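Mind having a look at this structure? Questions to follow.
All protein chains of the complex are present and in place, except for one that has been dropped.
Think of it as A and B in the order they're written, each chain with its own count starting at 1.
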Amino acid sequence: MTYKTDEIWEDKWINTTCGVCYCGCAAKVRVINGVPVKIEGIKESTMGGTGAGLCGKGVAGLMYYHDPNRLKKPLRRTNPEKGIGVDPKWKEISWEEALDEISTKMKKIMDDDPNKIIFTNQTMRASDGPHNQPYIYAKAFGVEDNGNFIIGGGSLHCGNAAHMLGGLIHGAWSIAPDWKYTKYVLKWGSSKGTGSGHSAMTNARLRADAVRGGIKEVVFDPMGNFAGGKATQWVPILPGTDTAVGLAIANYILNTLKVFDSLYIKAKTNLVYLIKEDGTFIRDEKSKKPFVYDEKANKIKKFDDDSIAFEDFALEGEYEYKGEKVKPCFTRLKKHLKQFTPKWASEISTVPVGTIVQVAKEWVENAQIGSTITIEGKNFPYRPVSSVTFRGAQGHSNGIHQVAAIDLLSQLVGAEDVPGGTMGWPSKRQKYPGGHYERLPKIGPDGVLIPAVFYSHMPWPPHTPTIPCKNSGCVDFWTHSTLSHIPYVKERDYIYEKFGMKSRPEMVFGIAANFIISQSDWNAAVDFFKDMFVVQIDIWSNETDEAVADILLPDVSYLEKDCWSSEIDAFFFSGSPSYEDWYVHMQKPVAKPVGESRFFMDVYIEVAHRVGVLDKFNALMNDYYSVEDEELKIKPNEKLTWKEIGDRFLKWIYGKDAEKIEKQGFATWHKPIEDVYWRWHVASRCPVYMEFLIHDKKAVEKILKDTNFELDLDVSQYTPLPDWFWPTSHVELNEEFDLLAFSYRDILHTNNSTFQNPFIDEVSELCPYTFTITMNSKLAGDKGFKDGDIIWIENKYNVKEKGIIKTMEAQHPKVIGISGQGGLWAKGRPIAKNKGSNFCKLLPTYLRHYDPITGNVETSVAVKVYKV
Amino acid sequence: MKQKIIEFIKKISSPLKFIKTEKMGNKQNIIKSVKNIFSPSDSSFKPYDWMIKSTPQQEWIKEKGIFLWLAFFFSEIGAGLYFMSMFFQYRLGLILGWLITLVLGGSVHMLYLGNPKRFWRILTNISSSELARGMWVILVFAILGFFQIFTAKFNPFLNCMLGIICILIIMHGFATMNVIKALPSWNSTMVLPLSIISGIWVGSQIFQFMLSVSGSLASGFEIWSELFLLVYIGLIVFYLWGTFHSSEAAKKSINILLKGELAKGFYIGVIVLGIVVPLFFTLIMWGGNVNAGLIFFRMVFVFAGDLALRYLVMKSAVYQPLI
Partner (left out) sequence: MPRWGMVIDIKRCIACWGCTIACKEEHFLPPKVFWNRVLIGETGKFPTSRKLIYPVLCNHCDDAACVEVCPTNATFQREDGIVMVDYNKCAGCRACIVSCPYQQRTYYDKNIKDAEYFPGQGKTEFEIIGEKLYPFQVGTVIKCNFCYERVDQGIENGLIPGIDDDASPACVVTCPVGARIFGDLEDPESTVSRLIMEKKGKQLRPEFGTDPAVYYID
């Protein structure tokens, strides 16, 4: 043995949850003589990779604890000037001083208007902690509809359109292929199974088995790197043009091949609902239920009338209702798609016609429409094809149409939440045997699923856009925006004025967010936040802190965190989407908190107590976990720590096993197969025809007219069927700004937090693309660039970023790629400083650069490049 | 004629111009510019190119590895001097050669080693390690040489033995490099002949210089110097040509020397200092017109040129990419 075992007096492994990205893989930490020295996965758990597998950045998480740059005491800004590159001149203060200042300030704002406080969740660093609790917390302060929520990475990080449709179609936050049974996967700007996205390593494990088993994976992506580089077939595509290809494939399937899963469409979509000429449903006056046509009975009936057999729902034809001609939506879809020929799509996307036709054919062949499969004695429709997207394709000003077009392919062949198809994470989680807490989806209006859990507001039923807007996110108007973009929009003050938003924020209470540099144009963000009282809880002083924060509180890292609630309500995007047992992991501290750092939930509770809203928070907590046992409820006037709350709630959630589960750090129980492949076991219908957008459009148009709103907001995108709209970035291309810059997720990095990790930093340097700007070799040659050249990338709005060129073959010759959020400068993070290039700052942030419906920022941008 | 020569020198030394543009008086600048010639910092080789592109050998030239370059040089020229001196039964040369090889070469070898105290262990793996064999040869040289110097015996058997040993030591550095299959430019068949002549040539120059200062102006020896120099030049050309044609990675090494990052160092160090200038001095002395000053200067340039050659051969070696 080379290990000096005689030096070891303590050697143990502690089970916890990884906190380096939001996936929350099972992780265990080896602690020798009190020092955390190694991280692995947990073999017994399916949350994460194969066996005890864990990805590189997860393993590297160790350095979050060891980093000498960790904040050890609360800091106060002494330099009144704020801005990028300004030294905040931090001064150490005591917790008492900090909490006193914060709560006094909050109380004052509360007396005026609680909507003037902005909260963030913690996704900039990781989901290392409670998930929904920050929302509950904000609610306790009186913030409505989560409208005052911002997250650090709203643009590069999050997927408003993907989440909206994930919720509407699957009752889940995200989608993934059913790797276990699929044969054919289409990935559109997504790295599911190759390193990113929700449950990244769980998906990577399942994908690895699938590709070993011989599935075909076709990836539409501007670059052949993470997803494309591992694909069976990589199809280079221009960013933001996936809709065109998706619609052309759908058209080819429906109108040329004329093959589709009619039973599925009849039984599981709203394409059978009858619409009038104006596109709206005809509805029962009393119940407001849409009508369908029963072909057997030759009668118009309510959509959920039990007397109609699935096969008798009319898909085509024209009927009369109260003197008006009505048709099933399907007829309109079929006609609508006809305009999208492969040739047309090819011209827009640069994907060859032959490839579009090939994929359409392969899609239908592999779908095996009509086939069934028996798993564990139960019969399910078998559709081994899956079409998934995420941050890449959906992050455009036409995002909702991108996602809808990509989803349409699965809808046509009935490959939704059945073996082999496109899956949401299970839409329901039944309770732990002997426990209580469970989350079940409901069926809402028009037969559409209401997710069991969702962040921000529920995607269904939809709200009509209204004004005045109550808070800075203006979600009263942008009702489909999962997390609002408005605080980052350059013309926000104009919008606030027009939409009567009187609660201009005065304070930010943020958790580990780096929202100044991770969304879009940095200056636009600084302009907004610099006048506010900004409090952040983080483990370092990051760029946002140094630019605008007034008080900085030291948080514990996930390695020092005792958090019982880490994954409990995150089942709809963590864990395994596949047919595998449930695993729910907690975070257990493996070391003592660094310095005077405190877990943000405890800081939350303390502040709530001082501000006088703790009882409200406690009541909301009791309610959220539906605690009925009086003994276990948090009582009025009770001030518990997060751990103490956990000691009670875990008993409610896990019953008599609570203690055992707390001790081992995770719970596991059987996931019934019907909860995985639930599509035919839940009487819901997919809103493929988004009729609500017609009504929204009317409301939006009226507001715009009434307020004399002059900004460019493309209301034509409010249309029920996916349609083609040029992304803003393409519109802005010209001879000078001739390239589209886009960004992608590097497997090594979670936004910019991982840039401060020295393990990750040193391997990033070994990776050709992580810290560089990539460009197609031929394009680089034409422009006179070679590997290692330092270039400027400049957008049309005079924002530029510097970077090092790395040429690659596998990149579309019209684009340049930056892996994300480098180009950092905070003094508080010396390892991260000056590494890579920052893509976010290049994104212009006028309202026209956002998806008018979901609020996605256009994440590609017209640029010019030149040598430094 | 003189004018023409000056012009010619100007022409071929044009790469030197950049040194003039730097302030010659500034010592640091000179050091910097020399460093730049031999160890270009603007190398296009990035960490992510490691073993994906041809990857430079570094361990035996960078940082502490630089000592090995000097160690090889000293042991070899010492043996070269000894070798020459033996033919002329020149005892002072023997002593100096013996000392250079063992004391200078040996101590620099020690500086090179990570664990000098474990030097003796290097003698253990004689069965497969060229390095171990080399050490044995040096050990035998130390004993036999000491014996010869002490006894001043020049019997044919001893001479023969020591002659072979000297040649082996002269080859020692390059032979150690030559067995490394991983580095095709070292593994080239043209390495050993070059190494032998280089040791003899440099050694002979010290020998000739010693002769000249000891009064016995060795004009008779000049013919040998002329011969050695021509062979030396010829074998450098052979090394470049032969290595270039031996494999892809070896070709890459020669390209680095002739037109890549090390080209400046090669043209100034090897061509100008090591070949052109000594050739120039040799031409001046052509026909026996020898002079101690010229011999001294030629020796200095030969030293510099040969050091540059060895440095560049070590530095230009690259590993074949793995994928």
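Criterion: a contact is a pair of C-beta atoms (placed from the backbone, for glycine too) under 8 Å apart; a residue touches a chain by one contact, two chains touch by 3 or more.
All figures in this text were calculated on a predicted structure; none of them were measured in a lab.
In the complete complex, the hidden chain is touched by one of A:Ile150, A:Leu186 or A:Met201, namely A:Met201.
Screening A:Ile443, A:Val763 or A:Ile804 against the full complex identifies A:Val763 as the residue touching the chain left out. The hidden chain makes contact, of the residues A:Pro114, A:Pro236, A:Gly575 or A:Pro687, with A:Pro236. Considering the full assembly, B:Met135 is the residue among B:Ile66, B:Met86, B:Val108 or B:Met135 that touches the omitted chain. Seen from chain A, the chain kept out of the figure touches residues 1-4, 7-8, 32-33, 35-41, 43, 48-60, 62-63, 66-69, 193-195, 201, 204-205, 207-209, 211-212, 224-226, 228-230, 234, 236, 747-748, 758-760, 762-763, 766-769, 776-778, 808-811, 813, 830-831. Residues 48, 50-52, 55, 57, 59-60, 63-65, 112-116, 118-119, 121-125, 128-132, 135, 176, 179-183, 319-323 are the ones on chain B that touch the missing chain.
Just so it is clear, only the chains that are shown with their structure count from here on.
Once the centre of each chain is set as its mean CA position, chain A and chain B turn out to be 64 Å apart. Of all residues in chain B, those touching chain A in their complex are 44, 46-50, 52.
By the touch criterion given at the top, residues 765-768, 787-788, 806 of chain A touch chain B in their complex.
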